[in-house]
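Here the complex is missing a single protein chain, while all its other protein chains stay put.
Residue numbering begins at 1 within each chain, and the chains themselves are lettered A, B and C in the order written.
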Amino acid sequence: IPSRSMASKTPVGFIGLGNMGSPMAKNLLKHGYPVIATDVFPESCKELQDEGAQILDTPAEVADKADRIITMLPSSPNVVEVYTGTNGILKKVKKGTLLIDSSTIDPLVSREMAFAAEKMGAVFMDAPVSGGVGAASLAKLTFMVGGVEEEYTAAQELLTCMGANVVYCGPVGTGQAAKICNNMLLAIGMIGTAETMNLGIRLGLDPKLLVQILNMSSGRCWSSDTYNPVPGVMEGVPSANNYQGGFGTTLMAKDLGLAQHTATNTKTSIPLGSLAHQIYRIMCARGYANKDFSSVFQFLREQDEDPETKGD
Amino acid sequence: IPSRSMASKTPVGFIGLGNMGSPMAKNLLKHGYPVIATDVFPESCKELQDEGAQILDTPAEVADKADRIITMLPSSPNVVEVYTGTNGILKKVKKGTLLIDSSTIDPLVSREMAFAAEKMGAVFMDAPVSGGVGAASLAKLTFMVGGVEEEYTAAQELLTCMGANVVYCGPVGTGQAAKICNNMLLAIGMIGTAETMNLGIRLGLDPKLLVQILNMSSGRCWSSDTYNPVPGVMEGVPSANNYQGGFGTTLMAKDLGLAQHTATNTKTSIPLGSLAHQIYRIMCARGYANKDFSSVFQFLREQDEDPETKGD
Amino acid sequence: IPSRSMASKTPVGFIGLGNMGSPMAKNLLKHGYPVIATDVFPESCKELQDEGAQILDTPAEVADKADRIITMLPSSPNVVEVYTGTNGILKKVKKGTLLIDSSTIDPLVSREMAFAAEKMGAVFMDAPVSGGVGAASLAKLTFMVGGVEEEYTAAQELLTCMGANVVYCGPVGTGQAAKICNNMLLAIGMIGTAETMNLGIRLGLDPKLLVQILNMSSGRCWSSDTYNPVPGVMEGVPSANNYQGGFGTTLMAKDLGLAQHTATNTKTSIPLGSLAHQIYRIMCARGYANKDFSSVFQFLREQDEDPETKGD
Partner (left out) sequence: IPSRSMASKTPVGFIGLGNMGSPMAKNLLKHGYPVIATDVFPESCKELQDEGAQILDTPAEVADKADRIITMLPSSPNVVEVYTGTNGILKKVKKGTLLIDSSTIDPLVSREMAFAAEKMGAVFMDAPVSGGVGAASLAKLTFMVGGVEEEYTAAQELLTCMGANVVYCGPVGTGQAAKICNNMLLAIGMIGTAETMNLGIRLGLDPKLLVQILNMSSGRCWSSDTYNPVPGVMEGVPSANNYQGGFGTTLMAKDLGLAQHTATNTKTSIPLGSLAHQIYRIMCARGYANKDFSSVFQFLREQDEDPETKGD
């Protein structure tokens, strides 16, 4: 009997054809996998159908036809519905099916889904991504994978068609945990860099010189050396393009909300992470929802900045 | 007439022979500079005298004998006293004297000292250091220098005897500004890394694996990749040695206090920097004053950590 | 047919006989209501049995016998289990039964329970309390009630046996919302009062005089005028008794966790509420878990406070 991972060209199910899911599914098609997909929006389905995918009406129907299924959904309630709802995957899932959820959700929900899948004889892995729509199109995503180690190779086979890095993180939920942790530290580093650059500029430092000094010193971080939030300091980053593109403030606020939930549930103190969450939440409320998250530099800066010296 | 910078072996004044100042002055002696020094503690003076320095009673007397003077003092009030006090440098300073202050103080005070020195025909530069006692002994300090650009070469000549990097930052006060900015971002990155590692561990991630993931991702920062606060993750850092040595929590709290002062004075918003300041302040009050600042990992962690799973 | 509220001496079910539930159930007995109770701890049951209650094995059995049931449980998962678990209330609940949950939980869970109860023809109301064990014994609790307005009178009849104030707050979940909101503002006021008193004392103000000034000015709040956290300022409060008794830091951290959850779920910015949550979380980790929440005054104060003047 051929093992699942050998039978690589059997159909792959794909549920959730949004901004991220659609290019991911296309990359599976490019690699020669038949794709059986569904989404609540008919237009998204139509587009993928034109690329050669078979479209079905519900997750349950997809589960009936495919023994490897990838889901890419906006948030926890959608994942719960797609897996355990009336027409959900688990209504028709076949024994031994590999279920890979690339949504970014609460790791607790991932564990619940894994538990429910296990009852049906299926295997659930969480595999959230980092990298945005661009990386999804170019198959350059990073996948952080949690789940039973024996199934990791089978998951890897599919994920490498859609991403450049696939990292095994441990038991189910740890993929989510790794992503949440990284993004929390990212948010803290970004706001910290924005505050620091604002302060340095106010104190009379040239921004480019300050960036140089930080990057050769202990203040160095990804937000200072790779994705600097100050316009004019770097090229090819959102701050060079009026904070368009990149990783939206709303998405960062969502990930920080997950970090806050998991920290609260595990009674972990995250004072800076909590405050970063609140700052991005306020930014969403004050018109920054769709700008790149590095726009916090602009948010913290004075409007109509007075060119004259500040201070008493 | 030989210029000051050519006359390199004329005496150099040194005021402030504490943990940092003493090894710095010794490095000047090693490079063949006659040193004329003073300090309020006789023992500190005695030690340097044994190394060949001439000891005088007051800053004013030092200023009477040396036309290049370096000061290394604990805080702003000491600097004000040493420069403008009854027996201060400016009471006897000679026209054209180069005054280099390596203390870490409010840049506003640096500017006031520069202004007062200028009135006496002297030149004041701020040149705070990064690197601790070890770096001071090994002449591996980094100097961040603010002041008139034309005098920078003269300052550099002396500073390179005591440090490995000398960076020109701009007008007087910008050396302090650069140091304050770097240390504020450092504190934010360190606390952020500590929170993130704590959260990841609680969520079931292996700490070493989490560090690997962060360091190849956008969460990367100096505190995650060079000075990780989690015991067992890295060698040769304070977290591997019960948080002894390194950069004490009290010193970080002091630098964050300066960052807060300058931010308040320039009306700059530094939400994470402020909270970092408060956290290090609380740590000082709760028994962490003399531990390395990476001990925030331990501070945020539960005492008598229960090995069983946390959470409701 | 006699209405439910007229048949006032029919049995009342009571589930959850902990520190709060036990005295509450006793007060029902004192008012002449037959009580049918259950709890997972046999000792708690035994104690109430001695007072005259009938003890059954499971919530389902209680639901089979009583058409008014009060639940008082530690947290959301317990409530979900007691209502919807294998032996839960809803397995045997009779049409028209009035279910009153006095636990403090996420209002979202209250709404889910109400929805599940409604499907079975029963009515669910949330009625969390303020006031601790003392108030429970003396029937001096305050109940904040959410649910269908027509049923409020029936609920009030029972709740007035156990409390001094019963407040109708609106649709189901609003009882929880009111409690969470109050406790969040309470926590903020308490920490704020503690910080303010610490600062004033450091600045040379007499604590009693400062309290007087605050209480006649715009700084006045419940924590300054009724429950002052500074030892020696007031009598009869936990600060006068080494922070024993009162409302424990752990419980406050739990309520702030609920506030944080609901704020995150509704995308509401609560910067001070979040930070208050983190501070109480850190205090739990640093040995303050079982002290009254006003002990934050002590937590923020320097250990082994030096009697001499502070500051540079």
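Just so we're on the same page, contacts are C-beta pairs under 8 Å (C-beta built on N, C-alpha and C of every residue); 3 or more make two chains touch, one makes a residue touch a chain.
Quantities reported herein were computed from a predicted structural model and do not represent experimental measurements.
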Considering the complete complex, identify which of C:G147, C:G163 or C:G200 is in touch with the unshown chain. C:G200
By the document's definition of touch, the residue of C:V80, C:C181, C:A240 or C:A289 touching the omitted chain is C:C181
What does the interface between subunit B and the hidden chain look like in terms of residue numbers? 253, 257, 260-261, 264, 267-271, 274-275, 277-279, 281-282, 284-285
Listed in rising order, the subunit A residues that touch the chain left out are 75-77, 275, 282, 284-287, 299-303, 312
Hidden partner interface residues of subunit C, rising order: 107, 130, 142, 144, 165, 167, 169-171, 173-174, 177-178, 180-186, 188-189, 191-193, 195-200, 202-206, 209-210, 213-214, 216-224, 226-227, 259, 262-263, 265-273, 275-276, 279, 300, 302, 310-312
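Everything that follows uses one rule, which is that only the chains that are shown with their structure count from here on.
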More than half overlap in residue numbers between the two sides of the subunit A-subunit B interface, or less? Answer same or different. same
Angle of the C-alpha superposing rotation, subunit B to subunit C, to the nearest 5 degrees: 180
Centre-of-Cα separation between subunit C and subunit A, whole angstrom: 37
Chain-centre distance (mean CA atoms) for subunit B and subunit C, in whole Å, is 49
Separation of the C-alpha centres, subunit A versus subunit B, in whole Å, is 39
Return the residues of subunit B touching two or more other chains; collapse runs of consecutive numbers into ranges. 275, 300, 302, 312
